[in-house]
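Written below as structure tokens is the structure these notes are about.
Only one protein chain is missing; all other protein chains are in place.
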Amino acid sequence: MLTYLIRRLLAVAVMLVVIVLAVFCIFFLIPKWTGTDPATMYVGKQADKEALEGVREKLQLDEPILLQLFEFFKGIFVGRDYVGGGTVTHCPAPCFGYSFRNEQAIWPVLTDRLPVTLYLALGAALLWLVIGLAVGVVSALKRGSIWDRLGMTGALAGVSLPVYFTGLILLTVFAYQLGLVSNSFTPFGENVGKWFSGMILPWISLAFLFGAMYARITRATMLEVMGEDYIRTARAKGLKEQTVIGKHAMRSTMTPILTLLGIDIGALMGGAILTETTFSIPGLGQAVLKAINERDLPLILGVTLITATAVVIANLIVDLLYGVIDPRVRLG
Amino acid sequence: MTAPLHEESTAKSAVAEPAPSGAEKKIEGRSLGRIAWDRLKRDKVALIGGAVVLLLVLVAIFAPAITALTGQMPNQRHEDLIDPLFSTPKGALGGISGEHLLGVEPVSGRDIFARILYGARVSILVGFLSAIVAVIIGTILGTLAGYFGGWLDALISRVMDMLLAFPQLLFIISLISVMPNSLLGLTGTGVRLLVMILVIGFFGWPYIGRIVRGQVLSLREREYIEAARSLGAGRRYILSKELLPNLVAPITVYMTLMIPTNILTEAALSFLGVGVKPPTASWGAMLSDAVQYYESDPMYMIIPGVAIFITVLAFNLFGDGVRDALDPKGTR
């Protein structure tokens, strides 16, 4: 168990380094290859020589990438010093650097935005799990019935609709025409009721998409599991149908669902870009979209790292959960 | 997030073991393709989906001819149809008329029907080509990993794991945003199309790679491969003559299910402003433009949204049908 954990964590570390390296490459190497001076991308409208020089110094563009990478990770674990314009600024750990655009420290931005996205992802996940599992199980058990058809038609529609289009339609109908819910985001700390009202539509939009996928997967897995020998055995033993389904079939069905859930929640931490944009939710997705447009590398790195970490951690938790759900799986 | 490739896991279970059945069926003297076709023929819904897909492809190919017929070019302006004060089309339903079947765009008065037709070209082009890119990379690397095993397998598998955990949308947006305006002799929209195809394809290959690897892994140890090997068949022979034919089924299923996902990704990128460049028409870009007018000209938002929906739905229906047809267990 311990060696397993260590091995996993080591793999995680390697992966995070690679991801950061990839981001570095995108923003420093690709412009170089295609003939753009990266400094001009960050200097904004002011192409003055001194300003360019200042940018080079600040971004350490003349240093090799690996050194920059090392500095970056050093900052996260022990903090780092920024030298520039005759001053030294110490940035304590965990230091993700300062925004190229407004000099704001990145770490507080991340911690400020993370909960917003987390609530969005978790709330939606809860909703889509319930809906997806329910629809999927009912469809599988009543295969071929009207419920199965209805459920699967809905699910197919769900996976075929772009989430922002669903969002826009929901907004127009429920927020503007009917005025049932709030159409804008209110911070949790400000007014919980308003926050909830503002989050309903984003949750539903996301849950519609993911719930549809989960329903399809649940149904497929369930059908397969029901055909397995051990289910037949259980039935033959005279167990109640409820027990057969609830205890045996569901367990096996949950395994792939859990895997997906891990990946999805993790991915949503950085991938709710479309939903956050559609509903103007000030989460990580929106921050990173803005950062990409402004080429604010430290912020992009920060969000990317958080997202990747979230995916990895979610996967780890899922792996550990397997052992609980499916006794056949032993970690090692 | 755009719909990630979750469909895969459904498919995974479905196509996990196609080879033996293929072999069984051979005894009956019918090829796998033949059986699949017979099954597909019975699946009305899938056939409708397939027909719509075919129609869409034709529409995309012959868009110039069709617009010539209606007499409306996608970039032709009709400012006389626009209310100058509010920038929206005069007349009800976004200016729908006999001349402009789906109305005209706000501000410029361009014909929406013509733009939808041309938009189909972008969607289908990116959807297909990026899927092909993914299939090529995925098949090659998946086969290598599965067949040779050892460190090569370990390396390729780790890379696939890592790519699956990458915050993809974030990376795609970043990559596109740093691409120069001209590349390899292409400019503007051409570059964007190329980059989109390559990048979407690149992030799609691990899904194919995993399946192919698994297939090859299980096939490798089968008797008939052993037999071929003991008869002195070369690696190349075994790979191309014995393994590849058995991979066709799962790859076909994956590709059909990957195309709608890729279409959604293209629309999302255009929606976020990093897709094709104006004046090139794209459904996602139209939606993103339409957001400004969702109250004053809702038709402009609904039309491209529905276009995306129908396209993706048709591909999904057809893809489901193909999967069921190729699924020998016939659990569905």
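Going in written order, the chains are labelled A and B, and every chain counts its residues from 1.
What we mean here is this: a residue touches a chain if its C-beta (ideal position, glycine included) is under 8 Å from a C-beta of that chain, and two chains touch if they have at least 3 such contacts.
In the analysis below, contacts and distances are computed from a predicted model.
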item	value
Among "Phenylalanine--tRNA ligase alpha subunit", "Peptide ABC transporter substrate-binding protein", "Fe-S cluster assembly ATPase SufC" or "Acyl carrier protein", UniProt-listed name of the chain not shown	"Peptide ABC transporter substrate-binding protein"
Of B:R39, B:R210 or B:K277, the residue in touch with the unshown chain	B:K277
Contacting the left-out chain in the complete assembly, out of A:S145, A:T243 or A:N293	A:N293
Which of B:L152, B:L239, B:V291 or B:V306 contacts the chain that the document leaves out	B:V291
Residues of chain A (touch criterion as defined above) contacting the omitted chain	37, 40-41, 43-48, 50-51, 53-55, 57, 84-87, 89, 99, 101-104, 112, 167-168, 171, 175-176, 179, 181-185, 194, 197-198, 277-280, 282, 286, 289-290, 293-295
Chain B residues touching the omitted chain (full complex)	75-77, 79, 82-88, 106-108, 181, 187-188, 271-274, 277-279, 288-289, 291-296
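Convention: only the chains that are shown with their structure count from here on.
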item	value
Approximate Å spacing (C-alpha centroids) for the pair chain A, chain B	23
Of all residues in chain B, those that touch chain A in their complex	1-4, 6-7, 9-10, 13-14, 158, 161-162, 164-171, 173-175, 177-180, 183, 260, 264, 267-268, 271-272, 284, 287, 291, 294-295, 298, 301, 305, 308-309, 312-313, 316-317, 320, 331-332
Contact set on chain A toward chain B in their complex	11, 15, 18-19, 22-23, 26-27, 30-31, 34-36, 41, 156-157, 159-165, 168-169, 171-172, 176, 209, 213, 216-217, 220-221, 223-224, 227, 256, 259-260, 263-264, 266-268, 270-275, 277, 288-289, 292-293, 295, 300, 303-304, 307-308, 311-312, 315
